[in-house]
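Every protein chain except one is present and positioned as in the full complex.
Right after this comes chain A.
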């Protein structure tokens, strides 16, 4: 096997990336023992967000009994990634819990009391995925909550769905950060499953070349993966050994090592036809397809000298960190720090009740002698050591000055967005400046400004749209008024021209018609008799008109009264309703007055 390893590493051409460091690896105690499995914690907290992207929609309630692997959330309209019950038990609380996040903020989660039986729900594997469509397999992976287990936790199905026509699929087993040994142990013990998951990923992406990259400080993992790859049905999978250097496991750095190509700034690996997944993700894919098990547990490295038995362990997602440390024989010293992630890129946990989530690969409890806390920050001496080690070829000391003076334009022209926050610059800094912390704050501020700018732009558009609408409505109103005035004038003119009877006909057509008929009759009679009696006729017509007018007025009065009367007398509830509405308004006004009075009184008191 070792011969084939050397053959493989010789045949493949490798490139390098600028900078990089060689910190002490310290993988030793944790990677020497097989992956352990602790008893399930009595209570687990499953955060709804364990990954990038939208949240799923809750499908369970407090008091529900759930089985292991049962979905707690569904993709919903935003197509969020679901989370699943890590064990069987009863949901005791749904609410806000401390997040696995450096900010110590709280976020939505589910508290699950384990019943200890660990009963599975009915599993639906998809072993012959090749006979399904690509879309069905992706939907299966999404429903089973598969997210990237390496870094940010991007939903795997979405990552694959956006990848069309890629050349190289890279399975990242580099694990370059000190202390972390989760992928190392996983590759040693589950190489076959990882390769099968890799084959599935290859089938999904139709990649022409598949590379499993491992650093040369993991010889056992390399051997195991090579023998598994040789037994694999797919022949495009190759295991490539790369030299140990931090941060070789960074996505952009590893792509550069393996292909010699650089991912464009602000771009994605997809732009140069590369897609990368973690070994843990490949394993989770094979589990979801072959066994129908959703992503409910992962390998976590528990290490540091404050632990009696450093090890790797299968940990159900949602297990509190405090419980895990206790299982590994935690003997904290005074001011004990516990780091989530590795020593380079991890963050110090604000407290230990946070749960393990999909992206948690390591919990590090170092003693003070092992990892001394950072000393006081001293002035930058412009030694340039940080620029030598920066894997992204940036100028960290320059970025530091810009970040300190909040010169965001300067940061942009010096490509701060390309910083991967690997911490190599801070590691070599002789003045112990927490450079990455400065960059993170500056990045957050720049992101905030971008969001604010976008919001301002939307607000401006909405404001202008509203102004335009108000102006349009005003014009329409004026136009309406003008038309109404014209109509009135026209009507007035018409009334002056036409016979009075005709103009009266506006109010009540029946009466008007009657009046017209009478007038006609009178006119006819007048015409038949003689022109001398025309005066009498005119008088008769006038009387008729007056009568008609009176009748019309009465009719109008009646019509206006009739609908009001029955509602006032018969329809009792209808009467009550407006009164109660009025009461409501009065009550609200009274409330507002009382509040104002109370406020005034308070002010008086204060003064």
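By our rule, a residue touches a chain if its C-beta (ideal position, glycine included) is under 8 Å from a C-beta of that chain, and two chains touch if they have at least 3 such contacts; residues count from 1.
To be clear about the criterion, contacts and distances are computed from a predicted model.
You can't see one chain of this complex, but its UniProt record names it "Ion-translocating oxidoreductase complex subunit B", from the set "Potassium-transporting ATPase potassium-binding subunit", "Ion-translocating oxidoreductase complex subunit B", "Phosphoribosylformylglycinamidine synthase subunit PurL" or "Dihydroorotase". Note on the undisplayed chain: of the listed residues A:451, A:478 or A:513, the one touching it is A:451.
If you put the hidden chain back, the residue from A:101, A:134, A:209 or A:261 that touches it is A:101.
If you put the hidden chain back, the residue from A:206, A:353, A:405 or A:498 that touches it is A:353. Within chain A, the residues in touch with the undisplayed chain are 41-42, 99, 101-105, 107, 320, 322-323, 325-326, 330, 332, 336, 338, 350-353, 437, 440-441, 444-445, 447-448, 451-452, 455-460, 462-467, 581, 584-585, 588-589, 591-592, 595-596.
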